[in-house]
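Only one protein chain is missing from this complex, and each of the others stays in its spot.
Every chain is named by a letter (A and B) in the order it is written, and numbering of its residues begins at 1.
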Amino acid sequence: MSDPQPEPDVAELGVPVVEVERLEVNFKGRVGFFAGLLGRKGSDAKAVDGVSITLHEGEVLALAGESGCGKTTTARAIMGLLIPDAGTIRYRGEPLARSRRGLRGYRRQVQMVFQDPTAALNPRQTIYEIVAEGLRIHGVPGGPDAKTEDELVARALSRAGLRPPERFYLLYPHELSGGQRQRVVIAGALVVDPSVIVADEPVSNLDASVRGEILALLMKLREEFRISILIVTHDLGLAWTVADRVAVMYLGRVVEVGPAEEVLQRPKHPYTKALLNVVPEAGGTERPILQGEPPDPTRIPKGCRFHPRCPVVASGRAERIGILNRCVGEDLALEELAPGHDVACYLTGLGEEP
Amino acid sequence: MQTLDPTPSEPPVLVGEPANLVPPKSPRRIGWARRRRALSAFWKTYRRSRMGMVGLVMMILFILLAVVGPFFVPAKDVSVAFATGKPFQPPTVHWLLGTDNFGRSVLSLIVVGSRISLIVGFAATVVTMVLGAGIGIASGFYGGKTDTLLNALTNWFLVIPWIALAIVMASILGPTLLNIILIIGITSWAGTARLVRAQALTVKERPYVERARALGGGDLHTIAHHILPNVMPVIFANTVLTVALSILAETTLSLLGLGDPNSISWGGIINEAFQAGALSAGYWWWIIPPGVMIVLVVLAFTMCGYALDEIINPRLRAR
Partner (left out) sequence: MSVLSVRDLGIEYQTTGGGVPAVRGVDLEVDRGEVLGLAGESGCGKSTIAGAILRLLPVKTRITGRIELDGNDILELTPGKLRAVRWTAGSIVFQGAMHAMNPVQRIGEQIMEPILVHGQSGEREARIRAGTLLEQVGLPTRRLDDYPHELSGGQKQRIMIAMALACSPSLIVADEPTTALDVMVQAQVLQLLRTLQHDLGLALLFITHDLSVLVEVADRLAIMYAGKIVEQGGAEAVFHSPAHPYTKALAAAFPAIGDMRFRGRPSGLGGDPPDPQQIPSGCPFHPRCAEVTPACSSVTPELWTAGPARLAACVHVSGAPALEGVSR
């Protein structure tokens, strides 16, 4: 076994590549068919409600949280796939352009990998056409070491681990396994030489046995091409294997962010701790599992938005240490606990552990 | 533990693909190879449909008739002034299908008329498809106000009786061949548009459309590469059926006296027969043969259309 990797130091973080500041995205209320029949009105969903995250050069940042907490929405906003209601997104210091031209240039740099590779591939296109699509949109780059379209496609496919690439050219997505399909999606992103990849749950639709291979591929891209990766996941075990830093989201907000070693080994927010409790562990020690339904962004509780499910509140500890009033009544923001480690919980102000 | 080795094992090599499949190199050749493969797979399935094959053979015969038939008919055979036969001659060995009021051979008229009937059928279908697909895609893909407006227009065209609209248009525009084609196209695109809109609505929600956008593709790229290819199969079978409907529509217009009087079509022949009182006088050879031709050609295209629909649409449903 080789040595453990050196712990990434905050001072070591590269320059910021993508900066998201106080992002807000609301979705207009929708009602289900039956509810609509009953005359119910939908209320607006504050899917993302003030998220700030920074992705640094060459870094892998994991965005974690239960489903419905706004991870995909954040990722789509970063890709410019939806227009935020408030907040800014900057790429290398420049605010995200809204013009068609500007967005196109941006998307040459920032590429996306999707959760369901089967759905993300057009069933009527061959693998070649799928991978070449980016080149057909952006044009084949010229320059001194110019390559033809099929050379670039072949290179992207083999970088994504599909070798020999020519064998895949004429196949259709349904002729590949799930893992291979995700590799095709990754090749399609790589072909335009991006500097950032936003991966939305890239392995959660894959068989557990092939997940590692896809993650290893992403890690290799980071190492070889210094691609910065934002990886959205609900699995903190996955964050432990790949991420330098972890941002934990709850109900549209980041509640804890910091170096993976800190956040995952010494969590400071009760919600992070609850998420860690559900990572299965050999030897199954009995750990408390957070009860209740995933949070609903159409009904955001007052105060700390986690308080209706927070074990610290439920156990009466919040009351004993005198933070209960604030937990249920006063909204709170992230505060720096240690350099690079921010937490949004009243416990930390008292120096208490969750 | 050996499985924790930091270097991931070699990427998977595809198994089960025939080794002799040497992939072509240039992108255009790849496109062609793919189309060839898709076509041959399609043909294999199509060949299994008896209805489709009968329809196809009939269709090819009609197209051949329309393309080469008229070259074998001397111009004077179908000319009002120089026709050689006696008027109203019943079928004989020499005049296989008898003659009309000017002494023209009905057989020659039918052969010449096939060309106009099919031209009208195909050309009107092109108009229908271009209008239907264009409006359907614009409506489904862009949504919002565009959709509201175009959808209202589509519904309006769907509910008004086409024949009333066609009569009004024909009397305004005048009965030329081109106008007939336009009238049929304009009165029949709405059904196609509705079909295309529904398909465009579902396709645009597919994650691969979002992937195309995330890649930097604009609306036109998305429509050309993702929406259109996924809409085509749905309208393909519909196209073949539309040819049949257009030929029928042309017949109907001709029977109403709204056809182009200067060109010979099957509908036109029957109309002239009616006007000359062929029905009451019992000149059946003047009415039945063109009628049978119309029925047969419509049947041929309909059979093909249904066979196509059966192949294409279950496959779409299964996906």
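A few points about this structure:
Basically, a contact is a pair of C-beta atoms (placed from the backbone, for glycine too) under 8 Å apart; a residue touches a chain by one contact, two chains touch by 3 or more.
Given the structure is predicted, the values throughout are model-derived calculations rather than measurements.
Within the whole complex, the absent chain has one touching residue among A:140, A:216, A:314 or A:332, and that is A:216. The chain not shown here is touched by just one of A:117, A:179 or A:311, and that residue is A:179. The missing chain, though absent from the display, is touched by one residue of A:97, A:119 or A:278; that residue is A:278.
For subunit A, the residues touching the chain absent from view are 1, 4-5, 32, 34-35, 66-68, 177-180, 207-216, 219, 234-238, 240-242, 260-261, 264-265, 274-284, 289-291, 293-294.
Just so we're on the same page, only the chains that are shown with their structure count from here on.
The distance from the centre of subunit A to the centre of subunit B, each centre being the mean of the chain's C-alpha atoms, comes to 49 Å.
Of all residues in subunit B, only 4, 6, 8-9, 11-14, 17, 21, 23-27, 30-31, 33-34, 37, 206-208, 210-218, 221, 225-226, 229-230, 319 touch subunit A in the complex they form. Looking at the complex, you find that subunit A touches subunit B at residues 1-2, 79, 81, 100, 103-104, 107-108, 111-112, 114, 116, 119-126, 128-129, 132-134, 136-138, 149-150, 161-164, 166-171, 175-177, 179-180, 183, 185, 188-189, 192, 212-213, 216-217, 220.
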